[in-house]
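Pasting a structure below so you can have a look.
Missing here: one protein chain of the complex. Every other protein chain is in place.
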Amino acid sequence: MNATNPILLQAMSVTKLFPGVVALDAVNFSARAGEVHALMGENGAGKSTLIKVLTGFYPRDGGQILLDGKEIRPKTPAHAQQLGISTVYQEVNLIPTLTVAENIYLGREPTFFGKIRWRRLNRLAEQAMSRLNLHIDVKRDLGSYSIAIQQMVAIARAVDVKAKLLILDEPTSSLDSGEVQQLFAIMRQLKSLGLGIIFVSHFLDQIYEISDRITVLRNGKLVGEYLTRELPRVELITKMMGRELATFETGLATSVASDSDLKPPILEAKRLGKRNAIEPFDLEVRQGEVLGLAGLLGSGRTETARLLFGIDRPDKGEIQIDGERARMISPADAIARGFGFCSEDRKAQGIIPDLTVRENVILALQASKGWLRFFSRRKQTELANHYIKALNIATRDADTPIKNLSGGNQQKVLLARWLALDPRFLILDEPTRGIDVGAKADIQKLILSLCQQGKAVMFISSELEEVVRCSNRVAVLRDRRKVRELTGAEINEHNIMATIARSDA
Amino acid sequence: MTVASAAPATPKQPRRAPRSLVLLWPVLALLFILAFNLAFTPGFFHVEVKQGHLFGSLIDVLKNAAPVALTGIGMTLVIATGGVDLSVGTVMAIAGQLTVLLMESEHYHWSMPTACFAGLGVALACGIWNGILVGYVQIQPIVATLILFVSGRGIAELISNDNLTAHSVPFQYLGRGFLFGLPFQIAIVIFVLLVVGLLMRRTAAGLFIESVGNNPVAARFAGINERFIKLLVYSFSGLCAGIAGIVVASNNANADPHNTGLNVELDAILAVVIGGTSLLGGRYSLIGSIVGALIIQAMDTTILTRGVAVEWTLVVKAVVVVGVCLLQAPKFQRLFRRK
Amino acid sequence: MNKFTLSALLVLSLVVGCSKHDETKPASVTTQSSASTESSAGKVVGFSQIGAESTWRTAETDSIKSEAQKRGVDLRFVDAQGKQENQIKALRAFVAQHVQAIILAPVVETGWEPVLKEVKAAKIPVILVDRGIDVKDESLYATLIASDFVAEGKMAGDWLAKKTEGKANIVELQGTPGAAPANDRKKGFAEAIASHPDMKIIKSQTGNFNRNDGKATMEAFLKSEGKNITAVYAHNDDMALGAIQAIEEAGMKPGKDIIVVSIDGVHDAFQAMVDGKLNCTVECNPLLGPAAFDAVDAVTSGKELPKKTIVKDELFEQDKAKEVIGSRKY
Partner (left out) sequence: MTEQANQLVYAPPRHPWRFRLRAQHIPLLATFVVCLMLYTAACIYLRDRGFFSLSVFISFFSDNAFLGLTAIGMTFVILSGGIDLSVGSMIGFTSILIARLMNPEPFTLFHHTITLPVFHPLVAIGVALIAGSFLGLIQGVLIQFFELAPFLVTLAGMFFIHGLAQVISLSSIGIEHPLLDKLSDFAIPIGSASVRFPEIVFAVVALSAIYISRYTKFGRTIYAIGGNEQSAILMGLPVARTKVLIYALSGFCSALGGVIYALAKWSGQSEGGLGLELDTIAAVVIGGTLLTGGLGSILGTILGVLIVSIIQAAIIFQGTLSSSWARIMIGALLFVFIVLQKILSSRARS
C-alpha cells in the first residue's frame, strides 16, 4: 500500500444526533481502494454509528459522503449495497432457518423466467464457499452450523455482491485463530483485487497484522488517522482511552497462590456427558481457583458449562457438590446451590432488553429468593447503584432500560447480576467478547479478586492469552472431548495450542 | 461513554416512553370519546339518583365494562408473558353455569359462598389446564387455549343445557347491587385490581412475568422458573374469567351456557392492547387495560345510546379501534410532528 | 410403532367413550305422539341441527331426539355449531350413509340449492323444520314444518296496536344481525304497525338474542329516551327478560310503565307474565319432533305432503299464562 491508493469513500464532517446526544460529531473518515482500514475506539466511541450511517441504516444529520468522488446518500442497507458498500456485522445477520446457499444468494438468486434455479444456486454457493476454503454442505440450514461458519457465510455473501467497499464490523469476535487466519487470507486476496475494506475489531494483534491504516474515534469525535506501521500499540491504546495504559495494566496478578489444590472441591463432575454435546469427562472445581476452559469454538466449552449449570440434562454421569451427588435439572437448582453462569450470548440469553439496569441486576438474586421476598425499590436501587459504581457501568441512571446501553456495559450489568448473588462458583463464558480493552482489564481484575475471596471461577475465553493470564488450572477441550488438564507452570499458550492442535486423542 | 448510554442500541425499536406516559394515549382516547358524547349526545353525562343509587349512561359504562375489565386484568398478565388466552369467554360460561347450578338445583342447594368458590375453583382448574399446556407441554398459546375455546362451551352445556335462573338475593347483589351508590361490580373490579396490583408491586411476580415475556431464555438462565410463571398467569387468567362469569350470571340473575362470554376474549385482548401492553410480551400496564375496557364499553354504550343502525355498528367500532391504536403508534405520531 | 397404535387406540376410545355417554343420557323431554310407532322403526334418519345457541333450540333438538328414540328410529344427529358449511357437510355425510330421510333445520334461507340437488339425486326426501329456505325448485324438499316468523312479528305488532290503541313509542331489541328470525320478526312487526301512524319505533338495536346484551341495550335506551319509551318489542324472550331487569333497575315497572312484548314462549317468559312483568309472548313451538317424524313416515311410504305445514303459533297474555304455566314443557 502507498499514499497513491485512490480514495474510494470519503466522509466529511458526518454528524449524527440521537435524542439528547451527539453520537457522531463532524467526523472525517476516508477509505482507500486496496487498503484495510481499521476503525478503532472504545465501546460507544461511535464506530457502529459511523458504519450504520455509511450503510444507510441511519440517515445522517449533517456532512457529506462521497463514493468515487460522487456524493451518495444511502437510504437503506440495500441501497448502500447497490452503490457498492457491503457490510458484515458482528452478530450474524443471516436467516438461520434457510440453507447456507440461500443465505448467500438471497435477494439475487439465479432465476429462469422468475423461477429460482436451485441447482445452479447451490453450485454457485459451493464455489463461493470454496473460494473461502470452506467445503461444507451448502444445502443444510445455516442454523445447524457454528457461529464461525455462519460468519464465513456472511462474508461470502458480502463479497459476492461485487462490492467496492467491504465493511467488517467485528467479524472476528466469534472466530478462533485458525478461522481468523482464513479470514485474513481472504481479506488480503480481496485487497489485492482493489477492494477497500473497513475493519473493526477489538483485537490489537489482528489490527496490527492486517490493517494498513487506523482511524481512532473517541466519544463521537475523530481523534486522528494514522498509518498502522507508524503507530505503536501503547500510543494507539492511549488515543483510544484518553488515558495511559499503565493505569489499567497494573494490579493484574499473574498467578494466584498454587495451594488451591489443597482446598476441597466445590464441584466434581464424574463421567458427565451428553450425546452430541460433550463426551463424558471428569472435572473438579476447587475453592479459590480460576479454572480456564480452552479450546476452539464448538469444542464443547459452552456445552460443558451448560451441563454444570443445569441448563441441559446430562445423559451420562453425575455431578457431586461438596462431595454429595446433586440433582440439577434447571438453572434455578444451580443458583440455589450458589452457582452463577454468565452466558456467551448476551443478547439472546443474557439481557432482558426492556427492563431497567436495576431490574436486570437484581433478577437472579430475586429469583433465588423467590417471588414473595421482594426487595424494596430502595434496596434495589442501592444494589444497582453499588454495581454501577463498582464496575464503572456507563449509564444515565439505574432506571435506564438496559437495551439503551452499549454492548460492553450490558456485559457489565450481567456480571453485576451474578456478582449480586455472591456465588461460590461463577461460570463466565466469553465475558470479554466484543468489549473494549479497559473493560476487559476490569473484568480480568474482577475474576482475580473473586478467587482471592475464596470463590471458584470457571473462565471460558477464545483469547488464550487471557486464559493463561487468569487461570490456575486449564482444561483443554477438543472435538467435544476434554483432552488434557494443565496446571501451574504448564499453563502457557504454547502448551495449550499444542494440545488443541494434536490430532491423536 | 455517556454517548453510548443514551443512543438506542436497537434502532428499530423506538425508545419506550416512561411508564406514566404509556397511559397518556389511552386516557386521551377515552377522554375524546367522552368529549364527543358531551358535545353530541344529549343526556350522556346526565347522572341522577334513583332508588338510592346513581343512574346514568356513565354509570352504565363503568358497570358494563366490568366483565371485560376483569378478564382484561388476567389477560394483561398472560400477554405480558408473550402469550394469549382465547378461552376466557368459555371459562366465564363454565364458571357461571356451575355456580348457579349448585345454588339453584334441587340436588345440591349449596350456599352462595360455597357455590361461588366452586365456580371459581373450576375456572382456576381451566386456567391451570391452559397453564400446563403452555408452560409444561409447551404448546403455542393460541393453539393451547384454542382447545378450551372450542370445547369449553360444550362443558358448560354439559353442566346444564338450560338457562338457569338465579333467585338468590345475595348472589344477585354481586352483579346488580350497589355500594355507596355505585354498582357493586365496580367494587369487585377495584378489589381485583388492587390485589393484583399489590401482588405485582410488593412481590417479585411482576418482575418475573415481565422478564419471561421479554426474554424467556435469559429469564430461565437467571434462575426464574418460567414454566411455573406461565402456569401462574394462565391460572390467574382463568380465575379472573371465573369472577367475570359469576358477575355476569349475577347481573342477569341467570346463567346461560350458550351466550355467556361470547366474543369476550376478543374484547379483552383489545382492551389490553389499547391499554398499551405489547402483544410481544414484556412491559404491561394493568391500569391501561382497565382504561382499554372503559374505551370499548364507552364506545359500545355510545353506539347504543346514539341509535347507530345495527348494520353500521361493527364498522364504527372497527374505525374507532384503529383510530385509537394509530394515535398510540409512534410512527403515526411522528407523521404529524414533522408537519 | 407401539406409540402409534397406542395413540390410535386413545383416539378411538375417546370417540367410543363419549358416544356411549350420550346414549345413556336420559331424554329430558317427553312428547306426546299421535302416529303409530311401528312404521318408522329401524329407519335411519339424519337430522342436521343448527346448533345449541339457545334454550329454544335445545328444546327442539330434544323433542326430535326423544321422538326418534320412542319410534325406534336410528337417528344420525349432527350439530352444525351455527355454520351452514357444517350443515352442508352433514347432508353430504347423510347421503354417503344412505339414510332414508333427512330432517333439516336450515340456519339461513339461501345457499341450499346445490347440495339439495345432490340429495335429491340420491332420492332421499328432505323435511325442513322450523325455518324455510329460498329455492326456485320446490321439489328439492318434501315439506316444511315451521312457524312463520313474519306472522309472529305481525301478531306481536297487532297485539301491541290493540293494547295501546295505536299509540306507542316503541324500542325494538333485534336478534343477532343477519339471522333469519331477526329479519323476519322485524319485518312482520313493521308491517303490523305501518297502519298506525302514532306507533313509532324510536330506537332499534341488536341484543343478539341473549339476556346480557338485551339488558345492556335496554339500559342504553332508557338513558337516552327515558320516560319517552312506552313499549318494548323484543325478538325473543331472553332479550325481553334482560330488558325487564333493566327497566326495574331504572326504577320503573315493566308491564305497567312500559309494555313488554316478545316472541318464543319459553318457561321463564311465562313466569315473568305470571309476575306481571311481561305483557305477552307469541309462542314459537319448538316441539316439532312428532310432526317431523309423521312427515318422515308419510314421505317414505310414498304419500304426498303439503309443501308447507305452518305450526300454529299462539299468543299468550298474562291471564292465560297463569292457567298454562304448569303444563309448559320447555
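Per-chain residue numbering starts at 1, and chain names A, B and C are given in the order in which the chains are listed.
Operating definition for what follows: contacts are C-beta pairs under 8 Å (C-beta built on N, C-alpha and C of every residue); 3 or more make two chains touch, one makes a residue touch a chain.
Small disclaimer: the values here were computed from a predicted structure and weren't measured.
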Neighbouring shown chains of the undisplayed chain, as defined at the top: A, B, C
Residue among B:63, B:153, B:176 or B:283 that touches the chain left out of view: B:153
Absent-chain contact - pick from A:8, A:22, A:65 or A:134: A:134
Of C:70, C:89 or C:320, the residue in touch with the unshown chain: C:89
Chain A residues touching the omitted chain (full complex): 57, 76-79, 81-82, 87, 89, 92-99, 102, 106-107, 109, 111, 114-116, 118, 134, 136-137, 139-141, 143-146, 148-149, 157, 176-182, 203, 205-206, 276, 296, 298, 463-465, 479, 493-494, 497-498, 500-501
Chain C residues that touch the omitted chain in the full complex: 3-4, 7-8, 10-12, 14-16, 18-19, 21-23, 25, 46, 49, 51-52, 58, 61, 75-79, 81, 83-86, 88-90, 92-93, 96-98, 108-115, 117, 134-136, 177-180, 182-183
Interface with the undisplayed chain - residues on chain B: 12, 84, 86, 133, 137-140, 142-144, 146-155, 157-158, 161, 266, 269-270, 273, 278-280, 310-319, 321-322, 325-326, 329-332
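Note that in this section only the chains that are shown with their structure count from here on.
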Chain contact graph, described as a line, ring, star, complete graph or other shape: line
Dominant chain pairing [most C-beta pairs in contact]: A-B
Mean-CA-position distance for chain B and chain A (Å): 43
Of all residues in chain B, the ones touching two or more other chains: none
Interface hub residues of chain C, defined as touching at least two other chains: none
Chain B residues touching chain A - in the complex, by the definition given at the top: 1-11, 13, 15-16, 202-205, 207-208, 210-211, 214-215, 217-225, 282-283
Touch list for chain C against partner chain B, complex: 28, 52-55, 58, 174, 177, 203-206, 208-213, 215-217, 219-221, 223-224, 226, 238, 241-242, 245, 249-251, 266, 268, 271
Chain C-touching residues of chain B, taken from the complex the two chains share: 41, 43-44, 46, 50-51, 55-57, 60, 64, 157, 161-163, 165, 176, 248, 251-254, 256, 258-260, 262, 300-301, 303-308, 310-311, 313
